[in-house]
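Each chain you see keeps its place in the complex, though not every chain is here.
When the chains are written out, they are named A and B in that same order, and each has its own residue count from 1.
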Amino acid sequence: MKREITFSQAILECTDQYLANDPSVYVMGLGVPDPKGIFGTTVGLREKYGEKRVMDMPVSENGMTGVAIGSALMGMRPIMTHQRIDFMLLSLDQIINNAAKWYYMFGGKKSVPLVIRLLVGQGWGQGPQHSQSLQTLFSHIPGLKVVFPFSPYDAKGLLSASIQDDNPVIFIEHRWLHNLHGHVPEEPFQAPIGKAKVVNKGKDLTIVSGSYMMVESLKASECLKENGIEVEVIDLRSIKPLDEDTIIQSVMNTGHLLVVDGAWRFLSISAEIISIVVEKAFKYLKKPPGRVTFPDVPTPTSWAMANNFYPRAINILRKVEEILDLPCKSEEEWGIVTTGPLDVPDKSFTGPF
Amino acid sequence: MLNPDLAKAMYLDMLQIRLVEEGIADLYPEQEMRCPVHLCIGQEAIPVGVCSTLKKEDIVMGNHRSHGHYLAKGGDLRSMMAEIYGKANGCSKGKGGSMHLIDLSVNFYGTTPIVASIVPIAVGTAFATYLKDETRVTIIFLGRAATEEGVFAESLNFAALKKLPIVFVSEDNFFSVYTPLSERQPRERENTEIAKAFGIPSDKGNGNDIREVYNLSEKAVRHAREGKGPYFLEFETYRWREHCGPYYDTDLPYRSEEEFKEWKKKCPIENFEKLLLKENVLDKKQLVEMRESIQKKFEDAVAFAKSSPFPHPDEIFSDLFKEAN
C-alpha cells in the first residue's frame, strides 16, 4: 500500500530532509520552534537541528524578511513562515522592492533563494484581519514565483522545488489543507513549479482551481459525475509561472471554462486566467467563461455571515448549471451531504486555530 | 492609601473583568462563541488601574486581548457578548468578533489584532485632538511584543515630535504566544530607555499591583493632559490561561507549572481584596454582593447575546463604504 500522510506532515518531512542534507537551509518564523510548531509543520525540528537553524524571531515581519534576504545573498536558503498571510502585509517592501527585484536590478549578480510560507486562515471567526487570501498581490509582481499546493504530495514536492529554486518563492498554504491525507513518497522528490496537474479528466467543462478551492471543486465534479457530466479539473499548483498550455489545451477540448479562486473577485487570478484563455482560445469557447470567487468585501467574523462569504461546492455547481444550461438543483438533489458547522474544516476543530 | 471609593470601584472593575472572562471560558466549550478569544485573566490591574485615571472623553484603543480594556473604559457588556456570539446587535454588528471591540459612547475607539498595527492609529487620534486643541488624552494598550514592530518606534518618534497627549501602555507578560522574551529581544533592551531616548518620559512598574498602576498612570495621564507630551509605561504581569482560547496550558513545555503558581500568588484581585478587607474598605458581605451582581450582569449579557438574532446573510455586503448623506 502507498504511504499516506497529511499535508502538514508532508511539509514537515520535506523541511526535515532539507535541514538534514543542506547546511544552507534554515527555518525562521514566529512560533516555528514552539510546542504547536506552525500547525505541526515544524514540530521537533529544533530538537533535531538546534537553535541556530530552527528559529523563532521577534515580531518584526518587515525587518526579519530583510534579514532572510540578506542571508540568502550570502548563500543561505531561508524558509520563512508566517502563521497568517495577513501579517505579511508588513513586509511587502522587502518582498516587492527587494526580494523580487534583487537579481534583476543588479544585473544578475546575486539571486535570493528564499521561500516564504504563508498560511491562509479560514473559519472560526478569524475575521477581516486573519483570513485574507492575497495571492493576487504576489502574482502581479515580476520576480516572484507563487506556489499554491493542494495535495499532500505537492506540499512536499513543491516545497522541495521551492527550496531548491534560486529565486524568491511565495508558498501559499491554506490552513484547511493541513489535515488532509494523501500519498506522499518518503524519499525526497520534487514537483515542478509551473506545471499544472489535470486531476480529473473530463470533456464537458474545464474547472481551473488551486489550493483549498480544489477540495470544493473536486466535490462538485463528483456530484456532476454522478449526473453524467464529465468535468476536467485542473490543479494550478503554481500561479506564477502559470501553466497556460495545460489550461488552453483543456479548454480547446471542453469549450467551457470555470475558474474557481479563493480570493476577492475583482482582480482575482481568475481574471488573468480568463484573459489568457480568451486571447489564445477565443474561438473554442462555446460560452463566456465563469468564475467562482469570494465577494468583494472583507471577511466578516460572525459565522452566520462567513458561511455565506466562502463559496462551496454548491456555488460551483450553480455556475456549472448556468454554463451548461442544466436545471437548477438543490444541494440535496446534487447529493451534497453537509454535516456539522461550515466554519471548520472537520469536526476535530472545536476552537480557535 | 487610595481613596476608598476609588479603591472599591477599581476592585469591582477588576472583578468584573475576571468573572466575565471566567464566564466566557466556561461557556466557550459550548462552541457558540465561534471566534478567537484572548483572555486577560491575571492581568486585570493594568486596564483598570489605567482607565481609572481617565475621563470619559479620553480615548482608549487596544489589541487582540482587549476585553479588559473595553470593560475598564466602561464598554457595554451586552454589546461585547453579542459581538463574541456573532450577533447582529454586537458592538461591531458581528463583523468583528472578540478582536474588534468598540464602544464610541465611552470613547473606546476600537481594537485590532495585527500586532502593533493600531499603535500609530492611536497616535493619530491624539494628533487629531492636538490639531483641534482639545485636552483629551489617548491611551493605547499594547502587548510588549508589539514593541518589536518597527511601527512602535515610528509612533514614539511622531508622538514625541509633536508632543502629543498620548500614553503608551505596554503590558509585559513575557510571552508572545509561546515565545519567550529571550528569543525576541536582547537581554539588555529596556523599553523605558528606548522611550527616553526619543525624549519620552517613562516608567516601568508592577502590573499586578493596581495601586502602582494607578499611580504611575495618573502621573502619565496628567503629563499628557497638561500638554507636556507623550508618556510610556510598561507593566510586568502574567497571563494565566492559554494565549488564545479558554484553557490553562501549563501542560505545554513553554512555561512551568511553578512559574504559573508563583504568579497566581501575585493575583492582582486577590491581593487587593485582602488589602481592602484589612483596611476595612470592604467587608466580606460586600464582596459576596459584588460577585453576585456581576454574575447577574454577566448572565443577563449572555442571555441577551444568545437570544439575539444572527446578522442576515445580506449583511455581508453592508458597511463596505459609507455613503454620502
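By our rule, a contact is a pair of C-beta atoms (placed from the backbone, for glycine too) under 8 Å apart; a residue touches a chain by one contact, two chains touch by 3 or more.
Please read all numbers here as calculations on a predicted model, not as lab measurements.
By label, the number of copies of each protein chain in the whole complex stored in this file is given as A x2, B x2.
Heads up, the rule we're going with is that only the chains that are shown with their structure count from here on.
Per-chain CA centroids place subunit A at a distance of 36 Å from subunit B.
On the side of subunit B, the complex with subunit A involves touching residues 28-29, 31, 34-37, 86-87, 90, 92, 94-100, 112-116, 145-146, 148-150, 176-179, 183-185, 244-246, 252-254, 310-311, 313, 315-317, 320.
Those residues of subunit A lying in contact with subunit B across their complex are 30-31, 34-36, 55-63, 86-87, 89-90, 124-130, 295-298, 300-305, 307-309, 341, 343, 350-352.
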